[in-house]
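With one protein chain withheld, the remaining protein chains of the complex are depicted in position.
And then subunit A:
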Amino acid sequence: RICVITLAEAHPLLQDGKTITSINYQISANCSRLQNKVSGKSKRGAQFLTELAPLCRISSSDGEEYTIYSCIRGRLIEVNENILSNPALLQEKPSTEGYIAVVLPKFEESKSVTQGLLTQKEYEEVLSKRLNSS
């Protein structure tokens, strides 16, 4: 099952007043997500991601830098190059055209990946708990 990684609703970058200055897919000296190349139906050659694998680093005008993580295990199919040329897209349409990456988990892990995620409702509960405790 194909997964699309996007910024979460409550992410700081999506809050008022933040301006993105740069998006960088070069996450280490040896690894750039832009160099990811897949071929064939089984997507051979793809960079394999674990939950904590960084996808990109985003800098904002106030000097903050945010690392966006994969959050799921699977093959990296593509990263969104449209946000490189148009960073505003990430904030205007974070859940559609402003997506970060597309990942394909292993067929056998598909179910466990899905079960590890939160539903919209569950997420909203997490958020409200966070608000209440602060």
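Throughout what follows, a residue touches a chain if its C-beta (ideal position, glycine included) is under 8 Å from a C-beta of that chain, and two chains touch if they have at least 3 such contacts; residues count from 1.
Throughout what follows, contacts and distances are computed from a predicted model.
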UniProt name of the unshown chain, from "Sperm-associated antigen 6", "DNA replication complex GINS protein PSF1", "tRNA pseudouridine synthase Pus10" or "2-methoxy-6-polyprenyl-1,4-benzoquinol methylase, mitochondrial"? "tRNA pseudouridine synthase Pus10"
With the full complex in mind, choose from A:K18, A:K43, A:R57 or A:R73 the residue touching the hidden chain. A:K43
So that we can see where the missing chain sits, which residues of subunit A does it touch? 1-2, 4, 38-41, 43, 77-78, 80, 82, 89, 96-97, 99, 102, 104
